[in-house]
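For this view, one protein chain was removed and the others were kept in their places.
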Amino acid sequence: MTAARFFRHETILAILTIVAMVVLASLSDKFFTADNLLNQGRLMAEVGLVSLAMTFVIVTGGIDLSVGSILGLTAILLGVFWKNVGLPLPAAMFLALACGTFAGWVNGFIITRFSVPPLIATLATLALYRGLAEGISEARSVRGYPEWFFFFGQGEVMGVPFQLWILGIATFVAAIILGLTPFGRATYAIGANEVAARFSGIRVNATKLWIYTGSGFCAALAAVIFVSRVTTTRSDMGTGLELDAITAVVLGGTSIFGGRGTIIGTALGLILIQALKNGLALSGVKGDGTIVVIGLVLIGAILVGALFDRNRGG
Amino acid sequence: MKKLTLAAIVGLGLMSGSALAASAWTGGDDQPTSPLACDATPAAAAAKPYDGGVPTNAPDRKGKKITVVDVPKLIGIGYFNATSKGIADAAKELGNVDAKTDGPTKANIDDQITFIDNYITSGVDGILFAANDPVAIAPVLKKALSKGINVVGYDANSTPDARQWFVNQAQFNGIAKALVDNMAKEAGEDAGVAIVTSTFTTPNQARWIAEMAAYAEKCHPKMKWLETVEAQEDNNLSFNQATTLINKYGDDLKGIFGMTSVATPASAEAVTQAGKCGKIAVVGLATPNAMKPYVAKDCVKSVVLWNPVDLGYAAMMVLRAVADGTLQPGATTVKAGKLGDLQVINGSEILLGAPYTFTKDNIGQFDF
Amino acid sequence: MTAAVLSPGRSNLHRFLSGYGQEIVVLLAIVALFVVVGATNHRFLSNTNINSIFAGNAYIAIAAIGMSMVIMAGHIDVSVGALIGVIATIAGTLAVSDYPIWVAWLVPILFAIMVNAGVGTLVAYTRIPSIVVTLGMLSILKGGLISATAGEWISNLPPEFMIAQMRPFGIPSAVWFMVALTILAALFLRYTDFGRSIYAVGGNMEAARAAGINPERTVIGVFALHGLFAGIAGILFATQLQVIQSTVPPNLELTIITASVIGGVSILGGTGTVIGSTLAAILFACIGSALIFLNVSAYWLRAVLGLMILATVLADMIRRRRDT
Partner (left out) sequence: MRTEQIGDAAAAGAGLPIELRGISKSFAGIRVVNDVSFDMRPGEVHALMGENGAGKSTLIKVMAGLYQPDEGQILVNGAVVRFPSPKDAHAAGIATVHQELLLFPELTVAENIFLGQTPKTSFGTIDWQTMRQRSRQLLDSLDSGDLDIDQKVAHLSVGNRQRIEIARALAQDARVLIMDEPTAALAEHDVQRLMSIVRNLRKRGVAIVYVSHRMPEIFALADRVTVLRDGHLVATKPITEVDEPSLVSMMVGRAIDRLYPAKQGTDGEVILELGGVSHRSVVRDISFKLRRGEILGLAGLVGSGRTETALTIFGITPATEGRILIDGKPVTIASPEAARDLGIAYVPEDRAHQGLIRPQSIEDNIALANLKRLTRGIFIDAARVAAEARNAITRFGIRARGPEQLVRQLSGGNQQKVVLGKWLATNPRILIMDEPTRGIDVGAKAEIHQLMRRLAGEGMAILMISSELPEVLGMSDRVLVMNGGRIVGEFDREHATAEAVGTVMTRSFDREQAA
């Protein structure tokens, strides 16, 4: 795979993102300020974390619709372990993260052990995990977290929001894993041809299990950051997160059929969507208008990519 | 082994979840309740010092043109259309306010926060909000205050220190009393009743249900609560849920409480389509327009609600007063245009008035 | 790969069971629910309750017919919920604007067909995956609807507009529609060239092309048909109650897709029946109703629903594994 080939969609997307940034900056002088951009980074951390894992999932040709529900379940468990079970908050955080990761593992287990198509398996766990969150919490919120806990969602390190560091590091790590390690190669191979990957001695099921578990972990991590950011726990947290994440990943050029996609693309997709949401709002476009624009950009970007693909491919 | 441990943790989570204190009626929250007296005695208003927040370094906006954004829980439902209309009316009347409504399409805390955050950046002078979650919205509102923006809430409160004032449409215990009293009158003191609410996580609804349970226990002890069902803010789901309740309880069900402006008309529709008009009372919160057909057919006798247009109007007026500096902490009343003087309660809340009960006789006069 | 040739002597019963396995699983689940819940509370089996179970989800069943065809053709549509919201709003607006009632019924359906034919064209000729196109379409429809209506409710609908509330022969017309359209669609899929070509395109697109089928036209046709069903579902949805909300019904697309999938339509395309998806839509209504009847704590309702979906899926997988 040549570099040119590899980065084709990403290049289009990067250009599109830059154009969007320039246009948005010219529409509102509030847009291109360090303050605003850092703040946007804070807001996109949760979707961002989930999208990174979702990239791996979609590259294997799968999908994970349950991430929003895992986020909700983890948030609720965090509150319940701390407030109702009475664990110290760090222990509660650790346990909640473990449970969220376990929820991801369950997805992977159902998918690999019973060969259930990922769409169906995670459609079922989407309902199941959200239901557990509602049942466990009985829809009660947990509030009153200690001040230090808010650091994860509201604090800053060297002037940059804490979760943006996490997102940045996670993006870097994910890009390296997907792009440069044997695990990444295995991920692409599974998405492009699962049987051939297996016949080449790739541990297909183990790889998939890791990826879905990782997806659960990312959603759980996002949950902790989210709870810390909004200072409360609710069972409806993260509703609809899966579609936002999938949109970012797909906009980033990852093929929904698997085998193709990059973390850089996903990052660009995320940035473009967040920039549009923010910039259009600052330029006076209302929320409903913004949704329409994002829909058009999604179709448009993929269309342009497909046309380029066709022209080159002959 | 690892699996077992994890499974055990999840199981533990489940059990501890069930251990949560349950309120008397499903769907209520676990905050303390303060039921009103059974007769019409008004509650003694305990004087409370101002507990709202203060914007830092707010510029002098007195008399100047200001831009205001209204971020309701969600857009696209009748109720918030009405409040939005009230806000627009007030802005027009004032003449020196540029107001617009923008918000999420789903009652989603995260989206709402993002909207407010964006408007803080864009540099508005005032923010009106109806919170999806009182605590979750607090950090972003505090941020607005710290940027010198005037913040006033309506319909659904935040924690007090995160905003300056909150326009309270009606106190929770007042609504609860009105609903339960009406139900007792229409369906009988010993009626079996069920509730159709939006979701159990919606704070206002949860509060009302808790207050209703407390008030019923105190003043209508024979009233029998059967069940609470969730129906989102979804017409058809509300209808289906109400229909199932009717089918399930048959003659044991004498009344349905509709806790949202969506659930109430849908419940009335379910009663109508089941041919149970007059046998099952529907009492609830709803806008008059949606309820007119059922009130006209005598299927629904009373609809409880404040006037949401007035609520929006009052919120805008309060914001203007705050911006002008005419409403200061410690005030006991505030002038709200055509609504006259509104009373300050609970330190930093402004009471719109007692909840209004629409009946066949007066419903025709309202159009929202 | 090798595969043993199956004998022509395999019994018809066996073939029937393997051909309609998932439908039978769903049907058994419905019957089991009726028996179990009916035994604990006889009102569950009352005429009115059965009527409401069937009528309440009829529009979901009808939309799931179209969705099933789309999935059989190897595609998916995540925008259908938004589309139904738009259709209901258009229908309501026309109905209160003094247009003849048939205009209020037909125009939105035509609109739905056109929108989805457009989606189909994009999917067929640009080869953009349908999930991407419809994800974008979901945003466009949702945002556009709110922009256009500002969420104003539509009420004072004329009574003759309320087609879903009519009760020919004492049975809600929504149920008539559901039954009739399911049978029609099943016959259509079995007895017309176009119907068979849906399976062919979903099963093996290149083979379909070689067999003289035009896969692009089939895909556009499937989406247009899906638009037709979504349109009818939207009209029933709009006329079920006296008010139209002018918003996108939450999570409707997931419910519809789940109905198709639980009904046995393979997400990989090429197989499935519309009878299954209709049964699955009825099953959901049954579960929703049964959980209330069984006094399952409302907090746990969704968890139980999720578990039941998972159980159905796993049962199907285990059945298939045993079958091969």
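Residue numbering begins at 1 within each chain, and the chains themselves are lettered A, B and C in the order written.
Going forward, a contact is a pair of C-beta atoms (placed from the backbone, for glycine too) under 8 Å apart; a residue touches a chain by one contact, two chains touch by 3 or more.
These figures come from a predicted structure and were not determined experimentally.
Taking the full assembly into account, the omitted chain touches A, C. Here the missing chain is touched by one residue of A:A91, A:V157, A:L180 or A:L307, and it is A:L180.
Check C:T121, C:N204 or C:S297 against the missing chain and you find that the one touching it is C:N204. Of A:A192, A:L243 or A:L296, it is A:A192 that touches the chain left out of the display. Summary of contacts with the chain left out: across C:A29, C:I163 or C:I213, the touching residue is C:I213.
Even with one chain removed from view, subunit C keeps its contact list with that chain: residues 1-8, 10, 15, 187, 190-193, 196-197, 199-200, 203-204, 206-214, 266, 270-271, 324. Although one chain is hidden here, its contacts on subunit A can still be listed: residues 1-2, 176, 180-182, 184-186, 188-189, 192-193, 195-203, 259-260, 314.
Keep in mind that, in the parts below, only the chains that are shown with their structure count from here on.
One finds 29 Å separating the Cα centroids of subunit A and subunit C.
Centroid to centroid, with C-alpha atoms defining each point, subunit A and subunit B lie 33 Å apart. In subunit B, the positions touching at least two other chains are 27, 75, 105-106, 200.
For subunit C, residues touching at least two other chains, in rising order: 142-143, 146, 297, 299, 301. Across the complex, subunit C meets subunit A through its residues 78, 122, 126-129, 131-133, 135-140, 142-144, 146-147, 254, 257-258, 261, 266-268, 297, 299-307, 309-310, 313-314, 317-318, 321. If you check the complex, the residues on subunit B that touch subunit C are 26-27, 75-78, 80-81, 105-106, 200, 227-230, 232-236, 239-241, 243-250, 262, 265-266, 269, 273-274, 289-290, 292-293. Those residues of subunit A that touch subunit C in the shared complex are 110, 114-117, 119-121, 123-132, 134-135, 137-139, 243, 246-247, 250, 255-257, 286-296, 298-299, 302-303, 306-307, 310.
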